[in-house]
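Only a single protein chain was left out; the remaining protein chains are all shown in position.
Right after this comes subunit A.
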Amino acid sequence: MTAPKTLYDKIWDAHVADEADDGTCLLYIDRHLVHEVTSPQAFEGLRMAGRKVRAPEKTIAVPDHNVPTTLDRAGGITNEESRIQVDALDKNAKDFGIHYYPVSDVRQGIVHIVGPEQGWTLPGMTVVCGDSHTATHGAFGSLAHGIGTSEVEHVLATQTLIQKKSKNMKVEITGKLRPGVTAKDITLSVIGETGTAGGTGYVIEYCGEAIRDLSMEGRMTVCNMAIEGGARAGLIAPDEKTFEYVKGRPHAPKGAAWEAALEWWKTLYTDEGAHFDKVITIKGEDIAPVVTWGTSPEDVLPITDVVPSPDDFQGGKVEAAKRSLEYMGLTPGMKLEDIQIDTVFIGSCTNGRIEDLRAAAAILKGKKVKDGMRAMVVPGSGLVRAQAEEEGLAEIFKDAGFEWRLAGCSMCLAMNPDQLAEGERCASTSNRNFEGRQGYKGRTHLVSPAMAAAAAITGHLTDVREMM
């Protein structure tokens, strides 16, 4: 009898193409997603060495980071460097014969939203992309993680990665979530608990009733931020919800292939008694709607709390907290709910899916964005945008005073013109509150879509439960 395996063990074992005596493996990659920022040097490397893409049929490219999200973008990209980068991807996709969704395609969007939407991401796969938020795809029970540009070139040339296996970590969220608490609050709360280096060296499996209860969209939100906890990847065992989501997608298997796939996918779970090197358990009912106060995703507190003091911390975090508070312009002891907001951003690979837009629209319906505030919604893909229009969500956003944009990464990392000004304070559904992340000296508070909508109405960080 074989030893019990974790989900990660099973996927890993199914993809080892070669193993050296010291445990260094060649891991075979089933899906390689590519965007314009981290790939040009890799394609250039292939050209210089006279190499081709080994498996173009498993390689999918879409521009997302640099693309404008304004309605006039068909007119082209004004910023020359951004335009060159997107043009380079156009050319590389064509020259190397890989699947491509150009800016003009309705299916274009953030690579981590397009992959699942088009059925490229399937359970049990290995998925990589030159982007740390590749962890998103772990929601399907696939092993998915970000890689650097040298590794992008390595995967393009060999369809493998040189890897050593990570350790297994289990994050269990037991019981039910309380009303107003979402997947974003789960994933931020986990990082608040473990710290941004708590997952370093591990692959996390999220499990427990509260995770099972999440939709596929919610599960993607949870896995998306595994990287913010330092983990190589985060994953969730596939179940009926997963299969239901995948079925019928353009690149999902059909007919007999579907049946065969399903049979294997149903074996993708952690065996009873399998070993985890680290276990974190959080009660679902203990999780509150949370916000970040500082410049690290671990700076998480329930909305009902107050801004902490550097003295509340130890070691190197004392200085880091001082620096964060100064950068964020906050005083210890002030109520988080009293923090005034200039801007609200709803979107990103963390929270740019249809369910996120529904959650925000449910709060905004019949309400107005507070006078003088800037508020924007950037759907994660052209198809999310179309669906939101069909469901009447776009009208709710527009009536409330939100800008209704085209798909892209937008203000999550502000590589396109969607940026914060110096000192501008934003309630954002994105994933990183680093210094300068959303614009030079911009100030970011990470929140769920519902919490972002609540802040848009009141003009300050707000407990969404008071509006439900």
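Here, contacts are C-beta pairs under 8 Å (C-beta built on N, C-alpha and C of every residue); 3 or more make two chains touch, one makes a residue touch a chain; residues count from 1.
Assume contacts and distances are computed from a predicted model.
Engineer: One chain isn't displayed here; going by UniProt, is it "3-isopropylmalate dehydratase small subunit", "Sn-glycerol-3-phosphate import ATP-binding protein UgpC", "ABC transporter permease" or "Assimilatory nitrate reductase (NADH) alpha subunit apoprotein"?
Structural biologist: Options "3-isopropylmalate dehydratase small subunit", "Sn-glycerol-3-phosphate import ATP-binding protein UgpC", "ABC transporter permease" or "Assimilatory nitrate reductase (NADH) alpha subunit apoprotein" considered; the missing chain's recorded name is "3-isopropylmalate dehydratase small subunit".
Engineer: Where the complex has a chain not shown, which of A:E44, A:E193, A:D286 or A:E424 is the residue touching it?
Structural biologist: Checking each option in A:E44, A:E193, A:D286 or A:E424, the one touching the absent chain turns out to be A:E44.
Engineer: Considering the whole complex, which of A:G75, A:P250, A:G273 or A:G316 touches the chain not shown?
Structural biologist: A:G316
Engineer: Please pick, from A:V67, A:V103, A:L122 or A:A274, the residue that touches the omitted chain in the full complex.
Structural biologist: A:L122
Engineer: If the hidden chain were put back, which of A:E117, A:D131 or A:E205 would touch it?
Structural biologist: A:D131
Engineer: Which residue among A:V34, A:I147 or A:I282 touches the omitted chain?
Structural biologist: Checking the options A:V34, A:I147 or A:I282, the one contacting the hidden chain is A:I147.
Engineer: Tell me where the left-out chain touches subunit A, residue by residue.
Structural biologist: 14, 17-18, 20, 22, 24, 26, 28, 30, 37-38, 40-41, 44, 49, 51, 54, 58, 65-66, 79, 81-82, 84-85, 88, 122, 124-125, 130-132, 145-151, 153-154, 157-160, 162, 164, 196-197, 200-201, 227, 230-232, 253, 257-258, 260-261, 264, 296, 298, 315-317, 319-320, 323, 413-415, 432, 434-437, 440
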